[in-house]
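Note that this complex is displayed minus one protein chain, with the remaining chains in position.
Let's look at subunit A:
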Amino acid sequence: MDESDPQTQVRSSEMIQDLEFTVELLKIYYDKAFPYDKMFDWLSYFKVSKKQNRLQSLEDGVDSEYFYNREFSFTLENDVYCRYLCFKNPTDLKDALVSRTPHKIDIGAIFNIPPKNHLITEKKVFIPLEKEMVFDIDMTDYDNVRTCCTGAKVCKKCWAYMACATQVINNVLTQDFGFSSLLWVFSGRRGIHCWIGDESARQMTNEMRSAVTEYLFLATGNEMGGGFDLGYPLHPMHQRAYKFLSKRFEQIVIIDQDLLAHEAHQKKFLKLLPQNVANELQSRMNRAQTSQEKWKLYKDTLDKLHASGKTASQKHDPIMIKLVFTYLYPRIDANVSKGINHLLKSPFCIHPKTGKVCVPFDPMTVDNFDIQNVTTLSKVINDIGNSKDGSIPCLKESLAVFQTFLNKLKADSQNELKKYKEKEQSTDF
């Protein structure tokens, strides 16, 4: 979750020269630009308290219990961390954001009681009931396979890894698990988050979350290399991932990242081959000029191995599979996904180190996501200054993505309500 370490802080501030991240600007952003109503629509899931209930309720102004029982946490300036905050309605949230101007907002679980009351009750009866299932992918987990940048830096080339991860995970979540309300968010610097908003996902126990996570997780990023086992026969989900990723392997790994120019990676490639083949190939590869020539030599060797027997009968070549999964399969931070109580940064935060807005994006067009030109705080402030009607052009696209997600949720909740009413009627008679 936390992406800051002292080294990268220095580097990133050098990198972004036009950064203007000040408390004053952030205050204006929270006052004029943060999408409170949409955030409320999302986190209330359209479970709005009825008027008469509101009159009876002990606390005035609670628009949605579901929203009110949700934990928020703020990271203030100087890394002061406030947990168990909760808000009655959009205005309440706005007042808090404008007055406290947190550098980071995290969203946690929905509890059985308003989280701010957690100290009043006994620990045993303060229970997280629901939360979106979330995924977190961080570019630092790809550091051993990217040569273009390291640490906090990102460029279009390394984003290709993220784009692969997004599409594979998106596909698994929708096709295999049947989830349909997914919100993908750029985390502001070098990572991505995914929120699964489906009711059935929100209601999952920790065991179920773990199962979904394990299903997806492979220890591919492990430094020791080759530490993961795909199992045989290849799972259909892996077959699909392989089909998708293998098409991109050459462009990303060989051409863009130029990994075969690095001895460590060449060794990794060779290690997958039988010892005698590898030795012979190594000397030839060392003589080759470019990575692409090396890759051609490698591929030819694979083809020969294929033709010569053992692996020929198999549909997919296990060596190629291993390579593709090692370099391109999603590297998720499994712990974030497993716990119902894990907090994750809210969309539409501003990353203090980059000034970038944590914008939602469409997974279908993730390949075109321009990570170097993400809307920044200063752009938003600029738009606010030029705007006559309060609209903010530079956020328009991301808000539209967010709205699509909300429309889906709204439709789901209406369907749910309809079903519930029908059921009620049928039991009446």
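Convention: a residue touches a chain if its C-beta (ideal position, glycine included) is under 8 Å from a C-beta of that chain, and two chains touch if they have at least 3 such contacts; residues count from 1.
By our rule, contacts and distances are computed from a predicted model.
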Leaving aside the chains you can see, what is the UniProt protein name of the one that's missing? Options: "Phosphatidylinositol N-acetylglucosaminyltransferase subunit C", "DNA primase large subunit", "Nuclear cap-binding protein subunit 2" or "Translation initiation factor eIF2B subunit delta".
"DNA primase large subunit"
Missing-chain contact among A:V134, A:M204 or A:I252 belongs to A:M204
Which residue among A:E214, A:D303, A:D367 or A:E422 touches the omitted chain?
A:E214
What residue numbers in subunit A mark contact with the hidden partner chain?
175-179, 200, 204, 207-208, 210-215, 231, 233-239
